[in-house]
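Every protein chain of the complex appears in place save one, which is left out.
Naming follows writing order (A and B), and every chain is counted from residue 1.
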Amino acid sequence: MMALYRLLVFPGFGFLFVCAMLFDWIDRRVIARTQERVGPPWYQPLADFIKLLAKEDVRTEGVHEVAAAGLPIVSLASVLTAALYVPVGGVAAASYEGDLIVVLFLLSVPALAYFLAGWISPGVYSVIGGHRSLLQYFSYEVPFMMALASPAVLAGSWRIMSIVAYQGQATWLALIQPLGFLLAIVGLIGKLKRDPLDIPKAKSEVVGGPLTEYSGRKMAIWHLAMDMQTVVGIFLLVNLFLGESRFLEALPAFPVFGAKALAILLLLSMASALYARLRIDQLANLGWRVLAPLALLQVMATLWVGG
Amino acid sequence: MSKLVVPIGPQHPLLKEPLSFRLTVEGERVTESAMRLGYVHRGIERLCQTRTYVQNIHLLERVCGICSHVHTTTYCRAVEALAGLELPPRALHLRALLCELERIHSHMLWLGVLARNVGFDTIFMYAWRDREIVLDIMEDLSGGRVSHAVNVIGGVRIDLDDAHRDTILQQLDLLEDQVEWLLGVVEHERTLQARTRGIGVLTLADVRRYCVVGPVARASGLDIDLRRDDRQAPYDQMHYEVPVHDAGDVWARTLVRVKEAVESVHLCRQILDTLPAGAVSVRAPRRIPAGEAVTRSEAPRGEVIYYVRSNGSDHPARVKIRTPTLTSLITLPDQLRDVAMADVSVVLSGVDLCIACADR
Partner (left out) sequence: MGEVEHQAALGKALVQGLRVKFPDVSFREQTMPVDETVVIMPASLLIPAVKVLMDDLGIWHLSTITADVAVDSGGKAETGELIRLLYHFWCGEGVTLCVELPGLSPEVTTLTGLIPGAAYYEREIYEMFGVTFDGHPDLRPLFLPDDWNEEPPMRDSTAKAAAARGDP
């Protein structure tokens, strides 16, 4: 019974859904306020979701229907599965040694599904967007993985719960490995395809990218999967870099966790508002010439100190 | 990699106006481009022949959605030259004031569009927020935000008193702060520069060959500005600089345009400070003496030229309009050759297209 509660309500699907809507709203609101706009009311993301569900689902000619419908579902499923292993305020639906690796791989599945969505489509914008998303994947994924590996190396465990606990004895890994934290944030922006790394879906260039031909329910599921991926990604970073702390032990775990997650969300929103979009070759340069060597440096430094 | 033909337009999020490009793309490289115009061709030149001189003012105000005032100004100057009318200085000042406000409006709008197309929504929002100040000034002056209906043959139909002038001067102070702040952002923001530097380069030789005008030409080092070179009243009494840059890329065009907006604020202030007293219009005849006239004006996008021929009736026999966008369009195949797919939006934004102007 407890397992089912954890799976479906907290910290499982229900909680994640609420967080996805909430984070989406906070994000839009923060960016709007930065740009001196008012921004949407709190129920807007939910309203968008429901409205999309009710919209006509246009079938694209020449696209395999099962594949087109399956890809968003696969994305959503993998994100939800990954969420099971990411603890929220010290509570996880499941946890075992090596779950960090599982989460990292599960979080890569949406990127591949996104690419495939473009690949199977006959639309040129989708195809170009798909190519771009794959190039982007190769640019951010390596530094992102290496940046997330450093905490594991230092904590001596590939279990997220252990890394969280390790920080309770030492201190936040964001303080020990500020470089790794920064790389992880950049990698997360790339992973979530947010501004300024929204290259695969840049409206002025490739219209809607791989999702140009999507509409209705499938689009709603895509959006939900992306919003949930944002939540899971942020939670993962909170766990790995802003885990338990001796100084905050007296405070209740859940609000503290929420505050940390919001802090990271704020960082992402600010990055969206403050930078122009990069070009795909600029991102590849950044990824391989700057981010990857820095990530390698971080891992080596960690091995040097930790080993 | 296989070749793809990517359609940009007639409907595309990049273009707010209908213009069609078919880009042949290999990977992310554009190898060929074919352009199609005419989706908003309204036959305005033909329509002009069926309407009276006065009716044409309203028609020509609608050639362009942004620089509407400069079109009617140029047209009215041609008709006034044919009729031999001498305009009161106050009318010339008020016309110039609206022209400069329109220039600020156009450049701010353009900056927003460029920022939007490189994924920099914050600057888009800021530029368009500050543009509202200009629109407010114009609305208070004329009653219209974009189409002003200010010009009549023989002068203008608006006037302003001292209190109104002081209000505008105050609004201009605020506007100047905002535009200069934006100029600072454009000069120092690195991601914006990363997207616009070295993109869509036109050399001085290209600009001369294609007879390009306006900010695009000035950003390639060609120092032309009809306000100064044509010695038009009241600009011959004003002090202002014409920003010129020699890089020839979209970045240089951005700098030139935003600096021009700053200069235009200064110009507006000078015009208001030196506003002569007197009437704002003279009486114009209904029938215009036979003859032909050519007038040129510096619109926000560059030289606008009108040719008007009269046969002595109250209808013009021929009105020819050449808008600056047409000169920019002809450079696009060159600019689009061998650029990255992602830079197409930057190149197209960079020349400040107004398709309604070009098609007429």
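Criterion: a contact is a pair of C-beta atoms (placed from the backbone, for glycine too) under 8 Å apart; a residue touches a chain by one contact, two chains touch by 3 or more.
Please read all numbers here as calculations on a predicted model, not as lab measurements.
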{"item": "For the chain not depicted, the shown chains it touches", "value": "B"}
{"item": "Chain not shown: contacting residue from B:Leu135, B:Leu160, B:Ala247 or B:Leu326", "value": "B:Leu326"}
{"item": "Selected from B:Pro10, B:Gly65, B:Gly144 or B:Gly291 as touching the chain missing from the view", "value": "B:Gly291"}
{"item": "Residue ranges of chain B at the interface with the undisplayed chain", "value": "37-38, 41, 43, 45-46, 49-50, 77-78, 81-82, 208-212, 224, 229-231, 291-296, 303, 305, 307, 309, 311-313, 315, 317-318, 320, 322, 326-327, 329-330, 359"}
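Criterion: only the chains that are shown with their structure count from here on.
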{"item": "Cα-centroid distance, chain A relative to chain B, in whole angstrom", "value": "44"}
{"item": "Interfacial residue positions of chain B with respect to chain A in the complex", "value": "4-7, 12-14, 25, 27-28, 115-123, 125-126, 129, 189, 191-192, 194-195, 340-345"}
{"item": "Complex interface listing, chain A residues touching chain B", "value": "31, 34-37, 124-125, 127-128, 131-132, 195-196, 198-199, 202-207, 273-282"}
